[in-house]
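The complex appears here without one of its protein chains, the remainder shown in place.
Letters A and B name the chains as they come in the text, with residue numbers starting at 1 for each one.
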Amino acid sequence: MNSPSFFFRAVRHLLLMTGALIFLAPFIWMVLTSLKPVDEVFTRELTLLPTRLALVENYTEALTRVPLLRYLWNGIVVCAAILVLQILVLLPAAYAFAKLEFRGKTWAWRLVLLALMIPHQATAIPTYVMLHHLGMLNTLSALIVPFSISAFGIFLMRQFFRTVPDDLVHAARLDGMGEFELVWRVMLPAAVPALFAFAIFSVVWHWNDYFWPLLVISSPELATPPLGTMFFRNEEAGINYGPLMAGTVLITAPLLLLFIAAQKRFIEGVTLTGVKG
Amino acid sequence: MRVHPLTTWLLLSPATILLIALLLVPVATVAVMSLTDWQFGAATLNWIGLANYAELWSDPVFRKSLANTLLYLVLVTGGAVTIGLGAALLIESDTQLRGFYRTAFFMPVASTLIAMAVVWQFLLHPSAGLVNHLLQWFGLMPQDWLNNRRLALYSLAAIGVWQMSGLAMVLFLAGLKSIPQDIRDAGALDGISHPWERFRRITWPLLGPTTLFVVTVCAIRALQVFDTVHVLTRGGPNKSTEVLLHTIYAEGFSFFRMGYASAMTVVFIAGIFFLTQVQHATMERKTHYG
Partner (left out) sequence: MPDIQISGLTKQFGATQVLKGLDLTVRDGEFLTLLGSSGCGKSTLLRLIAGLDQPDAGAIRLGERDLLQLSPSQRDCAMVFQTYALYPHMTVGENICTPLLMRGLNFWQRLPGMRWLSPAVRRKHAEAETSARKVAQSLGMDGLWERKPAQLSGGQRQRVALARAMVRHPSVFLFDEPLSNLDANLRQALRAEIRQLHDQLGVTFIYVTHDQHEAMSMSDRVAVMREGCVLQLGTPDEIYNQPAHVEVARFVGAPRINLLPGEIRGNSVWALGRQIGHVPQGQDGGACQIGFRPQMGAQATANGLEVHGRITGVEYTGAELIATVQLAMSEQSCVFCLHSSHPDLHIGETLRTRVSLDQIHVFAADGQRLAFHPQPVLLDAAA
């Protein structure tokens, strides 16, 4: 519509800014507290800014009390491994469903659709038992292998591959490309935007996953960021919130920085979880 | 397009094998296990048919857990959808600072929930927490948010709304964008100019499918609540924040009654399945206005 009135604009800003402050408050408070020394954390009255900067102390404490950087590193390794495995497995399958005809295709696709509806916590019990019998509990593999298949990824990439012109595939075949080469040389480059969204979806999901690491990991050195946070909190035992907040800042920072750096893509990827459910 | 069957098989086999081994077989196993009394580590198991389900039906902890989960679902879905819609409408109504507001509301969705739960624990601290400090500043009574039997679930629900509203907002923003400008123009010429009229006659009806979609997305996510419960309350005080996944976790991995936990999992899957069906149905309707 036309230029809104000043009054309208003011009201809109008032409402949205109040909301924004409430939603950002935990983050702001987290950062502020991570800078406060012990005596300023538990005060009678409300103090916003620290009078004495305890940045070095708190962050050092956070980094030394528990292997915080180790947690972050584990997170990176696990998420990267999961993503690579997922792509390796789903891309050829998505291509087959999108571009090839074969006997039993309808039934196979129905299986994929069925798998889509399974929430990941539902398979926890049997998978746990299976890993136990394989002696794989409390290893990074236990965190990676169960997620190497993403039914959602197959679904998403098949939808996308269907929009790639058949002629492209024909041309590649005439050039003498085998099917596998086709997938990696022709389909993959065409699918980069969709893959990027999927990558964000997968990384964010698995970085933040708490339930599964809680079940299979018991050694702190193998913890991913969410589990590591819990170890850290239990160590700190809620006496000194300064270092605890410093720890959460460090753990939250990677994803938040990724979010701010690639907002549109990030939102795209995360809203895919909405489509999956 | 037919290629050599062996090639097709090779393309599909990793995915198919893993799909069956890691997803379909486990789900089937859960269903089967729910008909036994198996405990983890036990050498034998007995078929007990639907006895687990009968026990669930009369188990006060499970009933409480289910009730809590449903209450949580309603609160969080209602709150997130309302705030998400309101924020989306306000943001869309003007061009100033759109990016900032969108980022601010979406940040909780992007953050690591466990870490933020720890932050919330501090915020809700009875004496040192920001929330109580602010309440006192306004002259209101401070509360023990997480340890008060009557308040704990609502506190968790508030955190849930905080975490989910941004997602609802983003989905609504996409829905609002898809309302053609032409229809708004036609409305302006017909005399639909008051914001309430515009909302009632144009925005809300055309947003219908999107709204249904957002509701199911939030509901499915809310049903899966676990992190905040495990970190902040462990289901207490007095099972007032016991939720479905947490009960499954306790039964299966603290008490190791896996047969019983499997029965609970079946109930959980049924709930998700139902909501997913609703979601698929609404997604069909989204392309309704061709």
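Just so it is clear, a contact is a pair of C-beta atoms (placed from the backbone, for glycine too) under 8 Å apart; a residue touches a chain by one contact, two chains touch by 3 or more.
This structure is a prediction, so every number in the text was calculated from the model and none was measured.
Within the full complex, the residue among B:Leu50, B:Val74 or B:Ala186 touching the omitted chain is B:Ala186. Across the interface with the omitted chain, subunit B contributes residues 180, 182-183, 185-194, 197, 200-202, 205-206, 208, 288-290.
We adopt the following convention: only the chains that are shown with their structure count from here on.
The touching residues of subunit A, when paired with subunit B in their complex, are 1, 4, 8-9, 12-13, 15-16, 19-20, 23-27, 29-30, 33, 41-43, 45-46, 88-90, 92-93, 95-96, 99-103, 108, 111-112, 114-115, 117-119, 121-130, 145-146, 148-149, 151, 154, 166, 169, 178-180, 183, 204, 207-208, 210-211, 214-215, 225-227, 229-230, 233, 238, 241, 244-245, 248, 251-252, 255-256, 259-260, 263, 266-267, 270-271, 273-274, 277. Looking at the complex, you find that subunit B touches subunit A at residues 1-3, 5, 7-8, 10-12, 14-16, 18-20, 22-27, 29-30, 33, 40, 83, 87, 90-91, 93-94, 96-97, 99-116, 118-123, 127-128, 130, 133-134, 137, 162, 165-167, 170-171, 174, 184, 188, 213-214, 216-217, 220-221, 224, 226-227, 230-231, 245, 248-249, 252-253, 258, 261-262, 265, 268-269, 272-273, 275-276, 279.
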